[in-house]
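Here the complex is missing one protein chain, while the rest keep their positions.
Residue numbering begins at 1 within each chain, and the chains themselves are lettered A and B in the order written.
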Amino acid sequence: MLTESRKGAIEPPRDLWETKKNGLVIIECPQRIPCNPCHTSCPTGAVKPFSDINDQPSIDYEKCTGCARCVAVCPGLACVVVDLTWGGDKDALMKLPYEMLPMPEEGATVDCLNRVGEPVSKGKVIKVTEPMHDKTHVVHVEVPKDKVMDIRAIRVVK
Amino acid sequence: MNLIEQHPVLDFKHGKLVTFTFDGQEMHGYEGEPIAAALHANGVRVYRETPIRHQTRGFFCAIGKCSSCFMVVDGVPNVRTCVTPLKQGMQVATQKGKGVVSMDVS
Partner (left out) sequence: MVIGGGPAGLSAAIEAATSGCEVTLVDSDLALGGQLIKQTHKFFGSKDERAGTRGFKIAETLMEELEANKDRVTIHSNCTATGFYAEDGVVSCVHGEDDYFRIKPTRIIMATGAQERLLPFPNNHLPGVYGAGAVQTLMNVYGVVPGKKVLMVGAGNIGLIVSYQLMQAGVQVVGIVEAMDKIGGYWVHAAKVRRMGVPIYLRHTVKEALGDKIVTGAVIQEIDDKFQPTGAEVNIDVDVICMAVGLTPTCELLWQAGCQMAFVPQLCGYVAQRDKHMRTSNDDIWVAGDAAGIEEASSAMVEGRIAGLGVAKSLGKIDSGEYSKRLAEFARRLADLRGGEVGAKICQGIACCTVNEWGV
């Protein structure tokens, strides 16, 4: 399946990830394409400068604050923030980009989809933000902790 | 009309709503937008018939290059409806074959 045949997902270092409040970003950008807004939008320098604009993004996880600006800015919608410190043993919080209708409502239950669009769990919408005020929304959704490396989209359930 | 009511990113600013006729039937469309767009919004997809095999033709390239969308507009055939702006009272008709060019020069 073409979304699995490339090394898409790079996980943050476990110790840091399990303790970093507000979460850390995962950027699934496996190709060398000319693009660097993830770096130019990052307020802390966590997405390191590109020596060549075609380089894949490289992340300094110590600096990542989970602000999700890159999530909103990425033209490929390739960034997602995962907060493993959220809610107990079972749940995590994911911050996913969203540019569709209908807009998810706070408190609503949505379907959480994997990279090939299969629903793998339900999720509860905690909040919806629009960091760059440009119609790309970031949906903060509570999901099962063991599914964070599968879930990459949500679908509003009517 | 089959218009997109809501869009996550775009806001559609249509101009003035006008009336025109298609094969004699009155329809509505937006002034200044291509005739082809107004027809499509009204559910009309067949714009002309080819001369020999009478095959249907309609929208294709939308940039005035392919000739698929030719129709008779206010009596003039071979009008590129995808780049011709709609005006109040226009009479648009399905073109059958090559169309007839009026020999009157005005």
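We adopt the following convention: contacts are C-beta pairs under 8 Å (C-beta built on N, C-alpha and C of every residue); 3 or more make two chains touch, one makes a residue touch a chain.
Bear in mind the structure is a predicted one, so any value in this text is a computation, not a measurement.
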item: Omitted-chain contact residue, chosen from A:Ile26, A:Val47, A:Val73 or A:Val148; value: A:Val73
item: From A:Ile10, A:Met100 or A:Ile126, residue that would touch the chain that is not displayed; value: A:Met100
item: Chain not shown, touching residues in subunit A; value: 2-3, 6, 8, 28-37, 40-41, 52-54, 73-78, 99-101, 113-118, 132, 134, 136, 152-153, 155
item: Missing-partner contacts on subunit B, residue numbers; value: 1-4, 6-10, 12, 14, 30, 32-34, 37, 40-41, 45-47, 50, 55-66, 68, 76, 79-80, 82-85
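To be clear about the criterion, only the chains that are shown with their structure count from here on.
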item: Whole-Å gap separating subunit A and subunit B, where each centre is the average of the chain's CA atoms; value: 45
item: Complex interface listing, subunit B residues touching subunit A; value: 6-9
item: Contact set on subunit A toward subunit B in their complex; value: 99-101, 103, 135
